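The other protein chains are all here in position, but one chain of the complex has been omitted.
Per-chain residue numbering starts at 1, and chain names A and B are given in the order in which the chains are listed.
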Amino acid sequence: MELFAKYLREGRIKIDPEKRIKERVTYQDPCNLSRSGDLAEYGREIISYLADDFVEMQPNREHNHCCGGGGGFIPMGPPFKRRRMESGKVKAEQIRATGATLVISPCHNCFDQIRDLSKEYDLGVKVKQFKELITETMIIPEEFQPKEEADE
Amino acid sequence: MGEPVNTEVIKERLDAAKSARMKMWLELCAHCGLCAESCFFYLAHDKDPTYMPSYKVIKTLGEMYKKKGKVSREFLEETLDIAWGKCTVCRRCSQFCPFGIDMALMISTARGICNTQGVVPEGLQKAVANYWAEGNQMAMTKEDWLETCTWMESETGEEIAGLKIPMDKEGANIMYTVNAREPMYYPQDIGMAATIFHIAGEDWTMSSEGWDDTNLAMFAGDTKCMTHVVKQTYDAAIRLKAKNIAITE
Partner (left out) sequence: MYEFIRGPLLWVAFIVFIAGLIYRIAALVNLSLKKDQVVYDHFSTSWALRSIFHWLLPLNRTVAQYPVYSIMTYAFHILLLGVPIFLLAHSVLWYESWQISWWSLPEDVADYLSLLMLALILFLIIRRMVAPYARIVTTAADYLLLVVVALPFLTGYLAYHQWINYHLMVILHMLSGELMLILIPFTKLSHMIFFFFSRAHIGSEFGERRGTVTW
């Protein structure tokens, strides 16, 4: 995360302005990064390079709610799924309130949980990680373009 | 189920955990209830007070201390239900308690004690076994892991010229580690990370061992396995003389 922010800041990776994200995005603070780490601002920094319409959840940063998939909940599997969905109600409402259609979260637990929540609560949101968004929007410099035109 | 509970071991663990902080917290709670609103479990269940943080701690760890470890298996099963099923150890509650009582740590302690008696959610138990067997939560073998990386290298290499996934390279600036769910379910993730590192011109590598940066053993409350997992990754970094460890999203 910190690394990605650094690459963008130093211009080692450039985002194509054409490809910047137009839809409304929000950011899920993973507990281990934003509450138990001080990475909350890096997330915002990366987003500032990527997206035009960014809306914070309320509350946010280290006060953000847990997605409900942490603490081992996801790998606890099906017997606990029902409960995971019920408890995720708070997160679902938070997301709904932002009106976003894309949730960015740099945590695999949050990622899976929010994807499940979107189905459960009909939020109609996509979840993506920074890796995916950066690769989708960055400028791939000349020398890295595939040599022969690979047919799609 | 039905097996006797080894109260000696529980008592031992309780005593070991009884640090000055723990002692102070156990006494200090004013039973004021102000932590209730901080917990999303409480909010999501229409403010059912059995979901509030201090109640959950009192019902689990508090009870254990009160009974000096003499608890029944039913009690431990109930604790499992609360400590794993009604809390994600997110620590938000300790930000809202006027005394700053670290309730998540207390719940973790309760988890650890359940663990000594084999009372752990099945999924996590499996993950722990996997860590011991193959060093990652999904029990992915070394061959599978290396194969996945090579596969991603060639696939991503079709789009990005010159892309390499350097395995076990010594002295790299960054040793990149992933969540074992990625090679298992989302292998493209590795390709994407490779793309970013490659284009940013980073000097990076991945290890053939100790590459899983998750630590579900911590959530299972298994301290021995937890240390094993952390050590694996650091050992890998030392072996490869990597300067930094980067963790996936």
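One rule holds in what follows: a residue touches a chain if its C-beta (ideal position, glycine included) is under 8 Å from a C-beta of that chain, and two chains touch if they have at least 3 such contacts.
Fair warning: this is a prediction, and the values are worked out from it, not measured in the lab.
Colleague: Which listed residue (B:I82, B:I101 or B:A180) would be found touching the missing chain in the intact complex?
Modeller: B:I101
Colleague: Among B:R21, B:R73, B:K169 or B:R239, single out the residue that touches the unshown chain.
Modeller: Of the listed residues, the one touching the omitted chain is B:R21.
Colleague: Taking the full complex into account, what residues of chain B touch the chain not shown?
Modeller: Listed in rising order, the touching residues are 18-21, 23-25, 27-34, 36-38, 42, 47, 49-50, 52, 54-55, 58, 94-102.
Just so it is clear, only the chains that are shown with their structure count from here on.
Colleague: Approximately how many whole Å separate the CA-defined centres of chain A and chain B?
Modeller: Computed value for the inter-centroid distance: 20 Å.
Colleague: Residue numbers of chain B touching chain A in their complex, please.
Modeller: Contacts found on chain B: 40-41, 43-45, 84-92, 95, 121-124, 127, 137, 158-163, 174, 179, 181-182, 189, 192-193, 195-196, 198-202, 214, 216, 219-220, 246, 248-249.
Colleague: Applying the document's contact rule, which stretches of chain A touch chain B when the two form their complex?
Modeller: 1, 3-4, 7, 12-13, 31, 35-36, 62-63, 65-66, 68-73, 75-77, 79-80, 83, 86-91, 105-108, 112, 129-132, 134-135, 138, 140-141, 143-147, 150
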